[in-house]
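All protein chains of the complex are present and in place, except for one that has been dropped.
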Amino acid sequence: MNYDAIVIGAGANGLTTAHYLARAGKRVLVVEQHQTADPSADIGWVPDAVIRDLGLAGAGLQIETPDPWITAPLPAGGTLELSRHIDRSSEAIRRISPGDAAKWPDFCRRMRTLASVLERLYVVPPPDIETNDVRELARIAGLGLYVRRLGKQTVIDLARILPMSIAELLDDWFESDVLKGLLGALGIWHLKQGPRSGGTSFNFLHHHVGCAAGVFRPARSNVTQALCKVPGVEIRRGARARVLAKNGKATGVVLEQSGETIQAPLVVSSAPPRATLLPLAIELYPDFARDVSNIRARGVVARGTLALEQAPEYATFCIAPSLDYLERAYDDAKYGKDSTAPYVEVQRTDGRVEVHVQFVPLGAHDGLADRVAQLLKVRPNQVALQPAEESLYHGELTLDQILFMRPVPGWSRYRTPIEGLYLCGSGTHPGGGIPGAAGRNAAREIL
Amino acid sequence: MSLRTTPFHPRTGPLSEGQAWRRWAGYVVASSYELSHEREYHAIRNSAALFDVSPLYKYLVTGKDAARLLDHVVTRNVAKARVGQVLYTPWCDNEGKQIDDGTISVLGDQTYRMTSADPTLRWLHLNASGLDVKIQDVSESTAALSLQGPCSREILQLAAERDLASLKYFRLTSAKIRGIPVTISRTGYTGDLGYEVWVDAAQAVPLWDALAETGAPYGITPAGMLALDVARIEAGLLLIEVDYFSSRHALIESQKSSPLELGLGWTIATDKERYNGQAALDAERKRGPAWQFTGLTVDWDSLEQLYADVGLPPRLPSQAWRTSVPIYDRGGRKQLGYATSGGWSPLLKRYMALAHLGSEHAKPGTEVRMEVTVEHRRRQAKAHVTALPFFNPERKRA
Partner (left out) sequence: MKQYDAIVIGGGHNGLVTAAYLARAGKSVLVLERQPRVGGAAVTEEIFPGFKFTMFSYVVSLLRPEIIRDLDLPRHGLHILPLESTVTPMENGDYLVAWGDHDETRRELYRHSPRDAEAYDEYGRLMHFMAQAVKPIIGMVPPDPTSFAPGDLAGLLKLGKHFRGLGGERLHALVKLMTMSSADFLDEWFETDVLKATKSASGIIGTFLGPRSPGTAYVLLHHYMGELDGVFRAWGFAKGGTGAVSESIASAARSFGAEIRCDAGVSKVLVRNGRATGVVLENGDELRAKTVVSSLDPRRTFLQLLESSDLPSDFVQDIKRFKFRGSSGKVNLALDSLPSFTCMPGVGRQHRGAFSISPSLDYVERAYDDAKYGEFSRRPYMDIVFPSMIDPAMAPPGKHVMSIFVQYAPYKLNGGWTDAKREAFGDAVVNTVESFAPGFKSKILHRQVITPLDIEKITGLSEGNIFAGELALHQLFFLRPAPGWAKFATPVHGFYQAGSGTHPGGGIMGASGRLAAMRILKDGA
């Protein structure tokens, strides 16, 4: 069987690329290492263009829009629930801080504006500022103009807020610890940094992308499932593939367990860039190989499930009582230890109850399940955690690993030095938590 | 803490008559032992000169993928080299610009010793990703001497107590000198009959003694870097940081050179798989390099006239120089390039220089002008492009 293209990984990005290639007439084989898809990875904004182009609505795509979208315990008892309706949230906040309630609508509006700038950036390949190509320079100028037209405040906000720490940003706006804690958690989401670290405001905005104003948790969906239902590509599961290349050209993949070789002139990998490229080091120039091995993807999250007797009422339950709480949780991770008091978030989605525990650096996790159980007021045997792995996003979303620096500085257009080998996963622009975006960008770059 | 001394220093130290030392790779080595380097130079061409070349960086590369690593890094074809062969080779960056040059000695099937002018351990490691290879820095543990000159073979044969006539040019063999295990390679930096002797640093002093004693009746002369400089210019051999800059040290693009621009096109293998800089070098070879590295011979009469004009006899440089000297066309106005090394050859009785000229002007015989400062004024002497090397005796390869 001759294939025109092999895509490694049947996650949202891999399948997206595969479908775009298939619609362009290519015969595509998708090779996925796991037998079953991992639904917990379907988190984040699915760009409208992907839904439209691939007909995902017809394939049963469902995007969850829970209301309230977050529930956080209050120190004196009771909970704070934030709604998709800004005024309802204001009401809820008013009970703990009238000052914060008054600022809430403005805050949501400002963040939405900034997120919309990112959204515009994310559905296209990153700007190439080093090029002399007139069209690209015009595009960049156009982008600059678009931002400027959003107003002086937006330009200043972008310059100021992106490098800021989320703690500083939130301290400027709000006083309530619980509110700042649950918002701050989004700033450190899947990041090995505390809320006082620079660049966490960017991470916050990144995950706000695609959300309605006033909603600060990425949406859950069944996008991978929907993509699987769309016909047009062949998917082979349970086989881990490694790229084959010779003399600077990709020749296909080899399936590690069976040793079977499948040839194709085009290989697109949605696997982490490091895992894809380092085995090919001999084909790479050492400076590039060094840049690849310098990609930071330090996993700090243990994910798992909760076995509860009945489905909980909340959509998302967040244990992040203050910014200091999060900062202390990070302190432990700096020295390679699990947080004594971790940030825990529980999410009810699609019949499952998922739990996110941060900070849990790689390694052994003695007593972690117990601590989590204690925080959630459940029994330890109800908590099932997987150990932390390399970052879900194949590359931390820090300011030095985004846009034209992602995955490797200068190689942000999904190509690699190996002809015929492309990258399309969350390790590329725009990064993790935006399922399908990288896949689409990569596909358009290839075609 | 200060500069370190080589393993031969217990012998070379006391020989210095004028305390004329210089730095080489963090070591002190002699510029000359005697008060003038003249006799030391003549020993190279007349009897035998003994140089301490221990400061060279040396790396032992072993393992299944040793050849593969080296082939990835350098331009010569290492896999095709036979045990006992020595390769002179440059290596390049991804744009085909030269990083450094050195030798690779094929000591065994999976054992290579690489020398370089600059530290290269990190570069080797960076290129070795995913390869089954071991890289050891043996710079400090291996000492080396260079014995160059018409009597070098006889001296070495006596010292090693074996025949060396069959040791061909750029080949190596192992031997024992007074029981000390050594590697002898027929290599050197003088373009003459000569050998380099590689020994474990702990045995450096006895080796020196052995050679010094054996060579005494043949006029063996410890020689320093000043003498070596003259000989290497005669041989047309380039020196890093003088005749070219490592692309990794270059501050601007124009400071970089490709091997083709340095006359090293012959070291670029055409039958190899991927190596650093291959694509760029292939492209450059097709369109032709922009620069050539050539010799220049300064016209004596022209030079003499410049001095006569101010009433002086001609002044020849007492030592080889290592500065950049502009080279102009016949008309004296358009700059064609620059010379980077030069000096008087006492043997050839010529004022010679090594220069970089734009390719269109580099044909041997082309007449040019070389800048000379005479009595504080910039003047120009006639010179013509000469093919390298200036000196190439039969005995070098015999």
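Read from first to last, the chains carry the letters A and B; within each, the first residue is number 1.
Throughout what follows, contacts are C-beta pairs under 8 Å (C-beta built on N, C-alpha and C of every residue); 3 or more make two chains touch, one makes a residue touch a chain.
These numbers were taken from a predicted model, which means no experiment stands behind them.
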{"item": "Contacting the left-out chain in the complete assembly, out of A:247, A:261, A:294 or A:340", "value": "A:294"}
{"item": "Options A:40, A:71, A:89 or A:193, residue touching the unrepresented chain", "value": "A:193"}
{"item": "Of B:64, B:80, B:122 or B:315, the one touching the omitted chain in the full complex", "value": "B:122"}
{"item": "Contact with the hidden chain (one of A:245, A:405, A:418 or A:446)", "value": "A:405"}
{"item": "Contact set of subunit A toward the excluded chain (per top definition)", "value": "129-130, 148, 152, 155-156, 159-164, 168, 172, 193, 196-199, 287, 294, 296, 324, 327, 331, 334-335, 398-400, 405, 409-410"}
{"item": "Residues in subunit B touching the chain absent from view", "value": "1-4, 23, 25-26, 119-123, 125, 137, 248-249, 251"}
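Following the convention adopted for this analysis, only the chains that are shown with their structure count from here on.
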{"item": "Centroid distance [mean C-alpha coordinates] between subunit B and subunit A, Å", "value": "55"}
{"item": "Touch list for subunit B against partner subunit A, complex", "value": "68, 72, 94, 123, 126-127, 129-131, 273-274, 276"}
{"item": "Footprint of subunit B on subunit A - complex, ascending", "value": "247-248, 278-287, 289-290, 293"}
